[in-house]
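A protein chain is absent from this complex, but the other protein chains hold their places.
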Amino acid sequence: MFGLEKRDTSMLIIVAVLTMFAPFILNPFPEGSALAQFNAGYPDLMQRFVIFGIFAIGFNILFGLTGYLSFGHAAFLGVGSYSAVWMFKLLSMNVVPAIILSVIVAGLFSLLIGFVSLRRSGIYFSILTLAFAQMSFNLAYSVLTPITNGETGLQLTLNDPRVLGASATADGSIPVTNLFGLEMRSTFELALGPWNFQFNAGYYLCAFILLAAFYLTIHIFRSPFGMMLRAVKSNQQRMNYTGLNSKPYTLAAFVISGMYAGLAGGLMASMDPLAGAERMQWTASGEVVLMTILGGAGTLIGPVLGAGFIKYFENIFSKINDGVLHSWFSFLPDGMENAMVTLIHPFVGKGWHLTLGILFMLVVIFLPGGLVEGGQRIAAWIKRKRAGDDAPAGKTEPAE
Amino acid sequence: MGILEVKNVGKRFGGLQALSDVNLSVKENTVHAIIGPNGAGKSTLLNCLVGKLIPDTGSVMFDGQSVLGRAPFEINQMGISRVFQTPEIFGDLTVLENMLIPCFAKRDGAFELNALPSVQGQKDVLEKAEHMLEEMNMADKRHMHAAAMSRGDKRRLEIGMCLSQEPRLLLLDEPTAGMARADTNNTIDLLKEIASERDITIAIIEHDMHVVFSLADRITVLAQGTPLVEDDPQNIRGNPKVREAYLGESA
Partner (left out) sequence: MDAILLQILNGLDKGSAYALIALGLTLIFGTLGVVNFAHGALFMIGAFCAVTLQRILNLSFETVDPEKTDFLGAPLKVKTPYVEAWFGPEMGGAIIDWAVPLAILFAIPIMIGVGYVMERGLIKHFYKRPHADQILVTFGLAIVLQEVIKYFYGANPIQTPAPDALNGVVNLGAVIGMDIVYPVWRVVYFFFSVLIIGGIFSFLQFTTFGMVVRAGMADRETVGLLGINIDRRFTIMFGIAAAVAGLAGVMYTPISSPNYHMGMDFLVLSFVVVVVGGMGSLPGAVLAGFMLGVLESFASMNEIKSIIPGIDQIIIYVVAIIILLTRPRGLMGRKGVMED
């Protein structure tokens, strides 16, 4: 189907189901129940899942296939965001031109940076991209203030000269982003008993774009181009002595992944029309590296999982405070309750980054293939176990 | 005129004159061996031929065109393929993918943004690669990771990858180094077969005299960075100068 192998089609279907039914899947606990804080089916959070998913998928085309570790990809995301906001300010509140412009601008920007950075490889490449990204960040904060609005960040105002559309709505407020009239913030709520599911227009736009991006990525992975990129990672020497010039391949991969980042940035601005320099900081670049590694670099579905995983736990963990912890452990005797809370306290709430750092280290140390490898190992273990159990028993009880 | 003409090539590394005044002519469709003791400059010479090093003086002409100043990938496209001392293959890829890459390179050139149609959909290249694997007797290993194979198999794969590009000149850098006797003999047989069945010129750098004398039509002896003698194998065998170069003055 769709010109894909069977396995890839099923992968695409899995991602499609996950994204389309996310408002249900992420909201399994009824409102008001003790577990409701683990729900994640809110529009802004779900938007973040898919937007970072797109960002990570794109990053993986570069890092996962060619092995070039860029520490500056957040710059492209930032550039995408700025372009989109400018489009809203100058042209129209429709998200389509904004997203198109952000992809183009990020593509051009990554062409420039990639052209220079890819003249070196290994650690030198990482440092060069880092240097470029920090440079863009510093510039956005200082001299480029007329374009970026410096520390405050670029926002819409009531007197933007919008060519197609009004500067302000009839009631004097700033117009909202829309897709041919469909407001991105509009949300349909479905109340089913104690459950409350939210279907947000912006989320579904992002989800469809994620699916398209994922579909394109599958094609890239399975194409001769994708194979060449893996060849670059495996042995550049042989590549050169096979009459292939590795530079255009790596540059094309760099630009493609930069455009994905720009797309993510443009979508981010389309959901919430503002852009700040901190989106370009190197810690933001580190975050996408982390998502890709955690999910499984070089695998198709890994980055999507990694992005979802990190954004989910960031949201949930940082919401847990001492009050919540006390309520969890209230069944314990007082002394033990306090001890448990003290023990867990550093890792949740504001301490989420500590958990993230530890998780990151554990993954790199024990599971370099990320969640995908973890899943495969568990699957293999179950298979072995089943085979082991079956053999001596000779018969099997119906398991389900 | 030979297909490969090396004239007055010299190369210096700091205080060491690695090559001086090297002249060499490789005739089309022959097997030409370059031998010499350690440090004679064999590998330096080879690297000058493929664009990895640029000689300080002299010229290297392949089929009437200069190779100097061209990148390795461009020289490869002129029709020179190289086999390395330790097999250089794509270890993370499967054997079939290893074979596909030179086939795509042959069809698409140095770069093609062939990013949308899948590999499986491009039957012409796929067939060619499969055919080449069969010819190398490796079809049963096609889904293996290349890095997991034995050294002899890796060598075989590397030679196959070079051949699939249909090169006019095949350069071999000690193709049997570090191989067991059986693997060495297999490799000799394979090379003999290639030399006799294909329209190809082979230049081989070798340590192992057994390999050299079973393959070469013509031999150049290199000593201290300069050619000592060039002759047919039977004359080289008895040449006292060659013995001296290998064994030192005491011989």
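For this structure, a couple of remarks:
All chains are identified by letter, namely A and B, in their written order; residue positions are counted from 1 within each chain.
Please note the rule applied: contacts are C-beta pairs under 8 Å (C-beta built on N, C-alpha and C of every residue); 3 or more make two chains touch, one makes a residue touch a chain.
Since this is a predicted model, take the numbers as computed values, not measurements.
The chain not displayed here makes contact, within the full complex, with A. Interface note: of A:V79, A:L128 or A:I256, the residue touching the hidden chain in the full complex is A:L128. Screening A:L90, A:A212, A:L354 or A:A379 for touch with the missing chain picks out A:L354. Contact with the chain not shown here comes from a single listed residue; of A:P23, A:G67, A:G276 or A:G295, that residue is A:G67. In the complete complex, the hidden chain is touched by one of A:P97, A:G286 or A:G375, namely A:G286. Hidden from this view is one chain, which touches chain A at 67, 69, 116, 119-124, 126-128, 130-132, 134-135, 138-139, 141-144, 236, 282-283, 286, 289, 293, 346, 351, 353-354, 356-358, 360-361, 364-365, 368.
Keep in mind that, in the parts below, only the chains that are shown with their structure count from here on.
A separation of 46 Å divides the Cα centre of chain A from that of chain B. Considering their complex, residues 3-5, 219-220, 222-228, 230-231, 233-235, 237-245, 248-249, 252 of chain A touch chain B. Considering their complex, residues 50, 71-74, 76-77, 81-82, 84, 88-93, 97, 100-102, 104-106, 108-122, 125, 161, 165 of chain B touch chain A.
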